[in-house]
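Dropping a structure here in structure tokens format, bear with me for questions.
All protein chains of the complex are present and in place, except for one that has been dropped.
Chain nomenclature is as follows: A and B, assigned in order of appearance, with residue numbering initiated at 1 for each chain independently.
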Amino acid sequence: MTPMPETIFEMNNVSFRFPDDQSPTLSSISFAIERGERVAISGSSGSGKSTLLYLLNRLYPANCDGIVEGEIHLFSKPADSYAPGEINHRVATVFQDPDSQFCMPTVEEELAFTLENLNTPASEMAERIRHVLDITGLSHLRHVSIQTLSGGMKQRVATSCALVMNPEVLLLDEPISHLDPYTGKEFVLWLDQLQRTFNLTVIAVEHRLDYWGTFFEREIKITSDGRISEDATFEPHEILRYPFRLHSILDETALSATGLSVKMKGNTLLQPVSFHAQKGECIVIAGPNGSGKSTLVKAICGIYKKQAVKFASDPCGYVPQSPEFLFLTSTVLDELAFGGMSSKLELDDLMESLRLTEIKEQNPFSVSHGQKRRVAIGAMLADKRNILFLDEPTSGQDEKALLKLFRLIDSRLDQGDTVFIVTHDMEFAAAVADSIVLLKDGRMTGKFLADRVWQDPELLAAHNLLPPKGVTRRAESFA
Amino acid sequence: MRNLLHDMNPSIKFITVTIVMLGLAFFFNPWTPLLFFFSILVLQLVFSRINWKIWSLFMLPFVIGAFGYLWTTIVFGAETGGTVIWSLFGFDVTDEQLALALSLSFRVLAFSSLSLLFALTTDPVKFVMSLMQQLKLSPKLAYGVLVGYQFLPVLKDEFFQIQQAHRLRGAAVEKFWWQRVLGVRRVIIPMLAGAVRKAERSAFAMEARGFTGEMRKEFFRPVSIKAKDYALSAAILVIFISTSFLGSILSN
Partner (left out) sequence: MLKSWKLKEIVLMSLFGVVFGIVYLLFIHLGNIWAGLIGPIAYEWMFGIWFIVSIICMHIIRKPGAALIPETMAAIIEVMLGNAVGPRLILSGIVQGLGAEAAFTVTRYRHFNIFVFMLAGIGAAVFSFIYGYFVSGYAALDPGFVALMFTLRVLSGAIIAGIGGKYIGDALLATGSLRGYAIARTQPRDANA
């Protein structure tokens, strides 16, 4: 039996502006969504797609004093006729950051918090909690502390908290962007099952649609100035194609480690590892969470104490996942000059090559994420640290940002710098890496030539990694 | 029986402990705080199953603090009468001065025993839940506090990560305490900037699940007040009153 199409959300020529902004974030937005649809809203970072989502769950405009024009109808009623919180049990939301969606210690208490918000009778709560955990397959986590869970599990708990309200619509705000591709794919499969069970309407904001296979039925594209450019049937997304990169390895050793290990408070965090790196070489460090990747990187960079039979290397620079952790001053120029190792001329050249010249007077905390990373890299290079370690630089980046990152790394390698990258993203690895260091349970499986790794799906699977689709060219679908 | 203090309603416990602490501030004889200190110890021995090793560990700094108080009060004490009992390095110590000094340092101990009684027998989340249910603390504040509590390990970790990153850049040469104070600002700015983002995200996540900050009508785990809560509260008050009388008599 096919139910009659029922329009649940409707926007009519809607525009939205933040009070501090001159130009609107969204303009002339019109669309209608029917019950049971699976809709993707795509667009680059900063295009206002999250804003659009927040207009549907009523977080905006109240939370930002935003200015809305046009008509928004939610379940055939004007959006502003709903009292605060009134619509949220019908329209549930899962957000992108697994670490900031919870206010209670355990899974059970978090679910109870949600039910208390809805004034669910206390006598029904235990049963509803049991039921939702059963359906989502999380019963074993009922009394577990949320903080101890992995990012992927936190996202499932957040989804359960949404589902315990028995919503009609599930809004997803880039739910897998902070997960590694392997975990992200599992999440999408899991969600697919749930959508069928609950017959939910799903609306997701997402910039990496290539991870979603054929999950969606419809895609609404938003341009960077906040307009709808396309609203059509969903076509599975091609994986991102990076330009072809020529090797730039020089015949000069940059780093050589023999029997390098890390012990802390009596625990061995990293069993002895040995490997070499050349100038101009790009090495990807990969492995499951907790396999010792960060430990290895921090030990080489001198943040952790290391033991080694033999260790020789040029100075090493470290760029954390949040590059702003490195910042010490209030302008980009001061940031690069902080170490005092480079002359004025060298700094100018460096800023030119990293495209920092136009922002050199700005506060390094206030620039975009991609620019922050370039400032951090600049600070390292200005200190003559020509071996760069980038920790998870691909996490949460959209396609445009990934291409920029690719070019940035490519140009550093051409300059003869050595680049180590910690990442789970094997498509990116396949595009840049000359070799791959695989780690598991605090041991190094080995350092392999990149091409050798792509041809060994078992080796990849043993390290919780998905083979890069661009290389194996295997069509994958989730449905 | 040994669960009594652990099961006591946190708000009642909180109010009782606070009243008694303020009450103790009116006594300047050494016996009242000392007797009170030992009575609270006995109370804990009988009605709780706290880990005494942890208790001692927490108590240690207060004992040091109490010692600091003792000699400060002797050396920098206000002028009092009384007979000189000893002279040391040119300081005349009178019996009244000594009594006062002992009283103040015992007060530190008495306060600490009460604080530890609260800290070691109270579940933090239940405490906030009780503040909301019994003392009508606004849910906005109560859950705001709980979010902060959840973030503590995350923020602590961030603090050390930022410190590590700064050390790598050679920015953490801190020899003197005032350099450490000034150096902290560099760690604080990125942390606060991150906290602003996290605060907004957490608040949105809560509101998206129907949280409005209105007083709640239903509770998954209601925190209640029972007769034995009043009884325990009365017991602590009786201890306080009797030690104040006994102390006053003993010091005369």
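Everything below uses one rule, namely that a contact is a pair of C-beta atoms (placed from the backbone, for glycine too) under 8 Å apart; a residue touches a chain by one contact, two chains touch by 3 or more.
Treat the numbers as computed from the prediction; the structure is a model and nothing was measured.
In the complete complex, the hidden chain is touched by one of A:S44, A:T268, A:S313 or A:N363, namely A:N363.
Annotation: of B:S39, B:T94 or B:S112, B:S112 touches the absent chain (contact as defined above). Shown as candidates are B:H6, B:R49 or B:K140; the residue that touches the absent chain is B:K140. The residue touching the chain not shown here, chosen from A:S330, A:S353, A:S395 or A:N464, is A:S330. Of the candidate positions B:L4, B:L41, B:V93 or B:V184, contact with the unshown chain belongs to B:V184.
Residue-level contact of chain A with the missing chain is found at 18-20, 63-65, 330, 363, 365-366.
For chain B, the list of residues touching the undisplayed chain reads 14, 17-18, 21-22, 25, 28, 58, 61-62, 64-65, 67-69, 71-73, 76-79, 100-101, 103-104, 107, 111-112, 114-116, 118-120, 124-125, 127-128, 131, 138, 140-141, 144-145, 147-149, 151-152, 155-156, 159, 177, 181, 184-185, 188-189, 191-193, 195-200, 202-204, 206-207, 211, 213.
Criterion: only the chains that are shown with their structure count from here on.
Across the complex, chain A is touched by residues 125, 143, 146-147, 150-151, 153-154, 158, 161-162, 164-171, 186, 189-190, 193-194, 198, 201-212, 214, 216-222 of chain B. In the complex of the two chains, the chain A residues touching chain B come out as 54, 57, 59, 63, 84-85, 88-89, 92-93, 95, 97, 99-105, 109, 112-122, 125-126, 146-147, 158, 161-162, 165, 171, 298, 301-303, 318, 320, 322, 324-328, 338-339, 365, 379, 383.
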